[in-house]
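Below is one structure; the comments refer to it alone.
A single protein chain has been removed from this complex, and every other one stays in its place.
By written order: A, B and C. Residues from 1 in each chain.
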Amino acid sequence: MRYIKILPLQTFEVPIEAENICPDVFADLTLSQIGNLEVWEGNRKKIISDLFQVSGDDVLTSTKDTLVVLDGDFSRVKRIGENMTAGTIEAKGDLGMHAGNNMTGGSLQVEGSAGSWLGREMRGGLIVVKGNAGDYVGSGSRGEACGMRGGDIRIEGSTGDYLGEHMCGGSIMVNGDGGDFPGASNRGGFIVIGGDAYLPGAEMASGSIVVKGKARVLPSYQYQGLVGFQGMTLNKYLGDLADNGKGNVYAASIDVE
Amino acid sequence: MIIKGGIVYDPANDILGEEMDLCIENGKIVEDTKEGEVIDARGLLIMPGGVDGHAHIAGAKVNNGRIMRPEDSRQYVEPRTKLLRPCTGYTVPNCYAIGYRYARMGYTMAFEAATPILEARHTHEELEEIPIVDKGALTLFGDNWEVFDCVREGDMDKLAAFVSWGLRASRGYGVKVVNPGGGECWGYGGNVSALDDTVPNFDVTPREIIRGLTTANEMLKLPHSIHLHTNNLGKPGNYATTLETLEAVKDIIPSRDRQVVHITHMQFSAYGGTGWPDFKSEAPAIADYFNKHDHATMDMGQLIFGSATTMTADAPLEYNNARLLHAAQWSNHDVELEGSSGVVPLLYLRQSPVNAVQWAIGLELALLTESPWKVVMTTDHPNGGPFVNYPEVIALLMSAPKRDEEMATLHPWVSSRAILATVDREMDWGEVAVMTRAGPAKILGLENKGHLGSGADADVTIIGVKPHEIDPSKDHHKIKEAFSRVKYTIKDGQVVVRDGEVVAVPQGRTYWVDASVPLKQAERLQVDLAEKFAKYYSIQQSNYMVQDAYVTNPEVIEAEGF
Amino acid sequence: MVKDVLCPFCGSLCDDIRVEIEDGLIVKVRGACKLGASKIKGHDRIKAPMVRKNGDLVETTYQEAYDRAAQILLESKRPLLYGWCSTICEAHKKGILLAEEVAGVIDSTATVCHGPSIIGIEEKGLAGSTLGQVKNRADLIIFWGSNPSEAHPRHALRYSSNAKGRFTEDGRKGRKVIVVDVRETKTSKNADKFLLIKPGSDYEIISALRMMVNGKGDVVPDTVAGVAKSALEEVAEMAKSAKFGALFFGLGLTHSRGRYKNIDNALSLVRDLNVHTKFMVMPMRGHYNVTGFGQVCAWETGYPMSVDFSRGAPYFNPGETAACDVLGNKEADALMAIAADPASNFPWKVVERMAEIPVIQIDPFENPTTLLADVVIPSAVAGVEVEGTAYRMDGLSLRMKKLVDSTSPSDQEIVSNIIESVRWLGHDN
Partner (left out) sequence: MISGRTLGQGATCEAKMTPEFYEATSFCSLSEGDYNSLGLSDEDNVLVSTPFGDVVVSPRIDSGLPNGVIFIPMGPWANAIIGPETGGCGTPQYKGVGSEVMPTKLPVKGVRELFADLINKRGVTS
C-alpha cells in the first residue's frame, strides 16, 4: 500500500476545490507531480503544493493500492475523492462538500464530519463518516433523475436534510437522526436511520426506509401492520401512494403530535 | 476577399461542383475584387451559409426548458475565453452556445419557430443575445381570438390587416400555425382531433383557420408561406389528417414563386396505425403526395437518439407526452387570447420500437421525396434532437451503409414498420446544399441567402473535405466530422470560424416582415383590437408592441401585396 | 400626464398607472396601490457616491467609486454579486458579464424568496399560464401561503379573484376563492373557504389533497396535521369540479419547513388536477423584476440564479452557491449589493459576514446595507428614471417607461463602468 499524506499549509477561508485529491489521479504520479496538480482557491487556479504539503511514499502503484491520508482540517476543501474507483482516502478531520461524488469504488473514511452532497451520485464503494454529514447525502445534482445508485454510506452521527434524495440503489446507514425528507423521490435503495426522521419517503416510487426512532409519516402512506427488524418491532407503511409508489417506510414510533 | 479554388455547390445558380473563385466585397458576393484576404480553398467543398428554417432557439418556452433542466445545462460546458462567453447545455443551450455552434457548423441564419405575439419581446431579447448568425422569428396566429373572429366572419381583409399588424407587433417574419384550434380548446383542457371539429365559443374549425390564414398570407404576398404544424401531430394515424390538410389548401394560389404551405417537422405528422401497438411509418404516402403535387414543402424533424427537450405551442400534445411517458417533468404555459405551449424533456432510445420507427420516418421523407427543394433538413431542435446533430443527419442522407450500421442497433420495428432498409438513395453534395441552404432560403423567401450569386450576402461555408476525392457513402464519419467543425464560416464577408473555432463574434441581423395594408382595413382592425385589450388582455395595448429597442440590428423585408 | 405606466414595485407589474409630471417632477400617481404609489413618488436618495475612509463614509467622485469597486472585486477570490430584483434586465445582462469577468458568484433575491419555487420546477416543471388566461377563464382561485391583499394589492382585481374577462363576466361572484394559510389575513377574509393549517404542515396537507384528487382518499387519516379530513375533501372536490382552476402560492410555502419540497408537491397536485380539469399554478413573485433576473440569467448562463463563475464556466448549486450560503458559510470575501438590501433581508448570522468583508452598494436609497458598505454608488430608479425591461410574475416581459430625469446614472451604466474599471485595472496588473 502506497501512503500519501496531504497536509494543509494554512487555514482556508475561501473554499478549495480539489477534485484531484483522489487515488485514481495520484496512483500514476510522483509526489512532486502530485504537488503540481491543479486545485482552485475560489477563483484562483493554484497547484496542490501552493496550499498543501504532500509527503509519503514516492513509488508509483495501482489505484487500489493507494492510500491518501488527509491530515488536518479539510472542512473547506470540496470534491475530494470525486470519481474515485478504488484505493482509500482517510480523513483525520472534517471534509468539505461533495466528497466522494460519482464514486464507483474504493473507500472513503472520515474521522470527523462531512459536508453536504457526500457521495453524490455514488455508484459503488464505501463511505464511512464517524461524525455528522450535511444535507443531500447520497443524492443527485439538481435535476438529475438518479442520485446514489450503488455502494454503501455509513454515518455514525446525524445528517442534514434530503438524505438520499432521488436514490436509485445502494444503502445508507445513519446512526443518528435523518433530518427532513430522507429518501425523497426514491426509486430504490435502502436507508436505515437510527434516530428520528421527518416525512421519510416523500414521493418515493420504490425502496425502503427504516427509522428506528420516531418518524412523522405522510398521510399518503398506508399502514401495513407490525413487522420485526433486527430485534425491533416496527410499523410498516406503503407509499408514497400520492405518486403510486411501492416503497416502504418502517418506523419504531410515530410522531402524531 | 477572394476564396480561391474551392469546389462550389450553389444549386440555386445551377452550380454543382465547379472549381471557381468567390469574390466578396462589403459583405456581398461580387463578380470580381482585388481587395482583402485571400483564402486558399483548393479542392475544398464550398456552399452558401446554412439556413435553419425551423428551430426553437429563443423565447419563453426555450427558457422554461433551460430553467427546468439544470442537468442539461451541465452538458457540453465550455468555459469563457478571451473572445467567447461561456457555453452550457445540449438540448437547451444558452444563447451564446447557440450562435457559436451554428457558426461552427457553417450555419449563418436560423429561425425561431414559434413566438406568441404577446411574448415576442422576450423572444427578441434572446435573439439579440445570440451571436453571429442572422435570425428571424415566426409568429403564432393559429389560436388567436382575433383570427378566429375574422375567420368566422369570413372577413379576409381584416384578417390580412391583423396578420400584418401581428407581424409588426411581434417583429415576426412569417405566419406560424400550430394545431389550429387546439390551443384555444386547451384553455379548458380540451383539444381538436379533426379538421372540421368546431372550436367551442368561437364557431370556427381548424380547416377554416388554415384556409383563412393561407388566404391572408397570400393577400399580403409575404415572403414565406404559412408554416404549419398539423392537427393531430404526434398521434398514430395522423398522416391522414396531414394529407387532408394538404388537400385543403391546394386550390389557393401562392402569391410568389414558392409553396403555399410549409408543413413543419413532417416526421411527427407521417404516422400510420390506429394506436401505438400497430404504429408504422406512412412516410411513403406523404412522399408520394409531395412527388405528385407542387404546392407544399416540408422539413424533416429528424429524430436523434438521446436526450431531447420537446417544446411546442401544441400544449395538449405535450400534456399527452407527459402522461404517456410518465415524464418526471411537465411544463405548460397558456398565453391569453393567443394559445398555449408545453415543454417535456424526453429520452429517445434506440431500443424503443416507436423511437426507431420515428427515426426512420424522418429519413424516409427526405429520401423518398424526389426533389430536395421540397424537404428542408431539420431536427425541429430540440424536439427531435439538438441542432448540433445536423452533421449526423447529413451523413445519414449521404450514406446507405451508415444507415444500415445504425439500423442494426435499433429495435426491429425499424425494419418491420418502415421501409427505410429498402431505400438505397444516397444524397449528393448538391442535394445536401439544397436541403440545408438553397431550399430553406427559397421556401422562406430569402432573396439574398442560400446562394452565392452576385449580390447575395457573403455567407459562405468552406468545409474541410475534398468532394472530388472523398466517397461520402464509405467515409461518412469524415463527412460528419467535417460538417461538425467547418474549415471556415464567413458571415457577411467576415471570417467568423476558422479551422472549427470561432474567431470573430459579430452581431447578426434580425429579419422581420413589414406588410402594407390599406388604411381603411387597419382602422377597422383597430376597433376590434381596442375592445380586446379593454376587456380581455391583461396589459394595455400601448405596452403590447415590441419596441425598436429590442431589434437593434433589423433587416426589414417589405411586402406590398395588399 | 403619462399613461399606461408600469409600476416598479411588485411582481404584478401593473401597466395602467397614470403619472402626472410637472417641471420634471412627479406630482401625482393615479391608479396605483399604496405600495406602487409610494415607490413611484419616491423617497430620500443617496446624494453622492461615497467610500469608507478611516471608518467613515465620505463623498467621492463616481470614477473613484467605480475604481474602488473594481479593485475590491479584482482582489476578491470569491466575490458575490447579489440583488438585481429592483432593476431592469439591461442591468442584469451587464451584471452577468461583470460576474464572468471577476469570476464571481451572481445571485438574485429569488434565493431568499421564490428560489425554492425554482428548485421545485426543476423537479416537476410548471403548469402555468399568463395572468390574462386566469382573468378570462378561472372559476376557482386558490391562494396558498400568500396574502395578495398586503403584498400584491391589485392582483385580485386585475388578474385573479375579482377580475372580469371573456368567460368570467361576473368577476368575483362567478368564482370560488380558497385561501390556505396559517393565520387569518385580509385575503382569507374574502375567501369562500379558508383552510387554517399549522405552520410547517403544508407538505402533509398537499399530500392528503393529492390522495383525494387521485381517488385514494380512503387511505388518508381522519385528521391531517390537525385539519379534519372532511375539510380537505371539500377543498379537493372544489378543485376537481372547477372548469379552470388557478393556484397562486407565496412565501408561506417557500419559507416554511420543507421549502422546495412544498413547491414540488404543489406542482404535483396541479399536475394531478389536470387529469380531471384544467389547472394552472404560479408563484406570487415579490419584487417587480425578480422574475426578469431569472429569465436573463437562464438564457445567458443556462441557470436562473446562484451561478458561480469562479472556474470560468457557470456552476449552479443553491445550498452551496446561493447568497446566504456563500455569506453564511463565510466563503464570500467581497460583496456587491445592487438593487436590494441584504443587510435587512438576510438572517443575522449572514449579515454578520457582511461586516467582515468589503461591501459595495449600488442603490438609490440609503438602507442598512449602506451602513455596512465600503463603497456606495447611488443609482437612478429603474422604471421611474430609466426605461428598460421587466418580467411580470407570469414571465411576460414588458418595457418600463422613463418618467423623469435622474442625476444618478442607471444601474447598467454603473455596472458597465465598473466592468471598464475591472478591465483597465485587471489589464494593468
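The rule we apply is simple: a residue touches a chain if its C-beta (ideal position, glycine included) is under 8 Å from a C-beta of that chain, and two chains touch if they have at least 3 such contacts.
Quick caveat, the model's predicted, so the values are computed rather than measured.
Taking every chain of the complex into account, the omitted one touches A, C. Across C:76, C:136, C:160 or C:185, the single residue that touches the chain missing here is C:185. The chain that is not drawn here is touched, among residues C:289, C:310, C:345 or C:389, by C:345.
Among the residues C:151, C:266, C:280 or C:296, only C:151 touches the chain that is left out of the figure. Touching the chain that is not shown, out of C:166, C:193, C:257 or C:276: C:257 (per the contact rule at the top). Screening C:306, C:361 or C:397 for touch with the missing chain picks out C:306.
Interface residues of subunit A with the unshown chain, by the touch rule above, are 116, 134-136, 160-162, 180.
Although one chain is hidden here, its contacts on subunit C can still be listed: residues 9-10, 34-35, 38-39, 43-44, 52-56, 107, 111-113, 115-116, 119, 147, 149-151, 153, 182-185, 188-189, 196, 199-200, 251-252, 254-257, 259-260, 286, 305-306, 318-319, 321-325, 328, 341, 343-352, 354-356, 364-368, 371-372, 374.
Note that in this section only the chains that are shown with their structure count from here on.
Taken chain by chain, the contacts link every pair, so each chain touches all the others.
For the pairs B-C and A-B, the larger set of C-beta contacts lies at B-C. Per-chain CA centroids place subunit A at a distance of 33 Å from subunit C. Once the centre of each chain is set as its mean CA position, subunit B and subunit C turn out to be 35 Å apart. If you average the Cα atoms of subunit A and of subunit B, the two centres end up 45 Å apart. For subunit A, residues touching at least two other chains, in rising order: 141-143.
Counting partners per residue, subunit B has 68-70, 72, 328 as the residues that reach two or more other chains.
Every residue of subunit C that touches subunit B in the complex is listed here, in rising order: 3-4, 6, 15-16, 89, 93, 97, 100, 118, 121-133, 135-137, 158-159, 164-167, 243-244, 271, 274-275, 277-278, 280, 294-296, 298-304, 309, 311-314, 316, 387, 389, 391, 395-399. Across the interface of their complex, subunit A is touched by residues 68-72, 74, 328 of subunit B. Listed in rising order, the residues of subunit A touching subunit C in the complex are 13-15, 17, 40-44, 76, 97, 116-117, 135-136, 141-143, 180-181, 184-185, 198-199, 202-203, 218-222, 240-243, 257.
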